[in-house]
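Here the complex is missing a single protein chain, while all its other protein chains stay put.
Chain nomenclature is as follows: A, B and C, assigned in order of appearance, with residue numbering initiated at 1 for each chain independently.
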Amino acid sequence: MTYKPQEFLISVLTNLLNQPHIGHVAVGAASPIPGAAALLAQKRGGDRLAVTIIHGNAHNAFTDGGRELFDCAGQGRIDAFFLGGVQIDGQANINLLGTGNYPSLERRFAGSFGSAYMYFVVPNVILFRPEHSRRVFVEKVDFISAPGLSGPDVQRRGGPKALVTELCLMSFDAVVGKFRLESVHPGHSVEEVLDNTGFAFDVPEQVPQTAAPSEALLRDLRSLIGPEIAKTYPEFAAQVFAISAPAKGPEII
Amino acid sequence: MTYKPQEFLISVLTNLLNQPHIGHVAVGAASPIPGAAALLAQKRGGDRLAVTIIHGNAHNAFTDGGRELFDCAGQGRIDAFFLGGVQIDGQANINLLGTGNYPSLERRFAGSFGSAYMYFVVPNVILFRPEHSRRVFVEKVDFISAPGLSGPDVQRRGGPKALVTELCLMSFDAVVGKFRLESVHPGHSVEEVLDNTGFAFDVPEQVPQTAAPSEALLRDLRSLIGPEIAKTYPEFAAQVFAISAPAKGPEII
Amino acid sequence: MTAADQWFADVLPMPAKIRNLPELADLIPDGALLAVPPEYSFVPMALVHQLIRRRARRLRLLCVPLGGLAVDLLIGAGCVAEIEAAAVSLGENGPAPQFTRAALTGRVKIVDSTCPAIHTALQASEKGVPFMPLGGIIGSDIEAHRSDWRIVDDPLQQGNGPIILIPAIQPEFAIFHSPLADKNGNVWVGRRRELVTMAHAAKRTLVTAERICDEDLLDNEQTAAGTLPALYVSGLAEVKNGAKPLGLTGCYERDSAAITVYAHQASTDAGFADYLAPILAASPPASP
Partner (left out) sequence: MTAADQWFADVLPMPAKIRNLPELADLIPDGALLAVPPEYSFVPMALVHQLIRRRARRLRLLCVPLGGLAVDLLIGAGCVAEIEAAAVSLGENGPAPQFTRAALTGRVKIVDSTCPAIHTALQASEKGVPFMPLGGIIGSDIEAHRSDWRIVDDPLQQGNGPIILIPAIQPEFAIFHSPLADKNGNVWVGRRRELVTMAHAAKRTLVTAERICDEDLLDNEQTAAGTLPALYVSGLAEVKNGAKPLGLTGCYERDSAAITVYAHQASTDAGFADYLAPILAASPPASP
């Protein structure tokens, strides 16, 4: 069964979420692939997984305003969250703000959002950055929006657990402070990963290939999740699943 | 025009509230006389005065839960508030909790409520305690629910401004830390106040008589405020104004 | 218990969270720290009766921020080891007799507080911080007897003087009775938002509701605005008249006469026992 690159990435993320120690995953704004993965993991896990998609109201039960995501995470009620970065380095520091010598930047991006907090309080942060290049994966980020590691005196229950790109899946070991290549996606090689990564990481002797999505997973994704994610990301759903937007927001008073 | 003792006290409190520096008065639970005074001051001030009566929903615009009264006061949006006390002493310390040697009490009352906070943040606290006796007005309270005075290092914009009893009206001077007799109610004397007060206070050479309620005030109180306060305190309104309760709470979903 | 463990134990598919009243009460173990709403805010009297029937013991009660009939009953019935409150009374029906007696005899440990300190302690838990500052209070004997509160000199060093830090309180359970919940576990709280803070702060929230409806309360912007999402609700039972004899906004008024009777009876041990007898003897209300 053929699949689109987005479907492959959704499958990789879904498998990361379908783990017994993850009971509630929250997905930030403008994250259609993580959002679809969260809904698919929920469906395939028999609705055991709670999913909150901050973008819009469709899969968002929060009723206490913009701070509820952060409060909820601070309470320990969110087990998994996704973060990205315009730069990510070998210590899992992430930079969402800009390149250059802050505050004299060469390029400026939106800003750090809630990363500086969520990275500390969500136990399983999945770094998701499809573009796998030396531009993104650098020796040292220019600006630390959120640090990958903290000293022993700092209260921190959260941090990076995995990194998913268009080339591979890595894990992160907070004890040694290093990424480890877990699998390379079909059609790509360890060399390609090494060539395109600007930081050092562990490479085991045998690197398996990332599992391709099963037919059952793809069927669930297309038939069940497509229409759901269309409520939040109509353009994405149209593009990937050829589904046109159904949902309208609820009527107000 | 004759009037009831409660009407007289409402009139005294109304005059204290009808001052240009008071823009918003809040009234705590179980305070029908202060509540009626607040509504009457509002009416007689051409609706300039904002009134919040915490008890019930009738004159209570708060929609953010139990903390909103305290937050609102902390923001500086409440200019006047009423406090009482099972004991009040000459430094305007109030005791709402009990008598005896805490925690081994002889008599236990409900507790300090929010007094320890409101006394610090509301600029014009009116102490209201009808019973004027040496049991109430003591040299030193057994338990300080909220102190009348604070040292210069403590942030405090609020505190006691006046004391109203069945016998008299006193003011409080935070600089010298002492009450001052402002007026004695009709039918009572300075001697009676002195005999029934357990703490020292300033007595000016001429002590005026507290003004009796005007006919206009009594008319407004009975015709306009009676029905309003009945929404919050039906039994009080029935007893004082012979008005039976009209209001029902709003219907829920 | 980790977040994952809690979710594992707790975030079952929603329909499984709907229980009957005895099941709900059985979830609360002896010794639990229980946040209880104030008299004016959705008090779960039927659940309190059920806790008494199952002879709960050594409960620690956090009144948010005031205690009333529910607390007095639990104290009188011997369910309570400790209580923290800004005040406890029967409101317009006078002092809380069993609380008053317990306070004087020392039978129950009483931790005296002040309203905003209790709200603040719960907000600290809601935000997952170990403490929050609060103005005022300095020089009160409440503070003098709270070794857990801490006065620090202005940590911003801006000349603001001393300020009190209130440590977070995380109740093991928050309990309340709502006029309406839905079958997905969402619960209407309306403007009673102390219930939201309680639920956010507590590890688990158990709710009884007058009615459990089929329509999802979050599907409508208007009801959503006053709804605590199921995310925070660990157990839900439908119980008619679940706040009586207290009132429930929009459903029924406080039965002041009944509470006057209680106030009178509860002022003696024998009278209190008489009041308790039918509660102990009753079967819990059947679930529909």
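The rule is short, and it goes like this: contacts are C-beta pairs under 8 Å (C-beta built on N, C-alpha and C of every residue); 3 or more make two chains touch, one makes a residue touch a chain.
Source: prediction; values computed, not measured.
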item	value
Among the chains presented, those that the missing one touches	A, B, C
Sole residue of C:A35, C:A224 or C:L276 that reaches the chain not shown, by the stated touch rule	C:A224
Which residue of B:T63, B:S223 or B:S244 touches the chain not shown here	B:T63
Chain not shown: contacting residue from B:H24, B:K161 or B:H185	B:H24
Hidden partner chain, touching residue among C:E92, C:D154, C:E172 or C:D219	C:D154
Residues of chain C (touch criterion as defined above) contacting the omitted chain	120, 123, 127-135, 150, 152, 154-156, 158, 160, 163, 165, 167, 189-191, 221-226, 249-250
Contact set of chain A toward the excluded chain (per top definition)	29-30, 56-57, 62-67, 70, 74, 96-98, 102-121, 143-147, 150-151, 153-156, 158, 235, 249-253
Residue ranges of chain B at the interface with the undisplayed chain	20-24, 46-48, 50, 52, 57, 61-64, 70-79, 121, 123, 249-253
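In the analysis below, only the chains that are shown with their structure count from here on.
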item	value
Neighbouring chains shared between chain B and chain C, ordered by label	none
Closest chain to the centre of mass proxy, which here is the mean CA position	C
Between chain B and chain C, centroid-to-centroid distance (C-alpha), Å	29
Approximate Å spacing (C-alpha centroids) for the pair chain A, chain C	38
Approximate Å spacing (C-alpha centroids) for the pair chain A, chain B	58
Of all residues in chain C, the ones touching two or more other chains	196
Overlap residues in chain B, where contacts from two or more other chains coincide	none
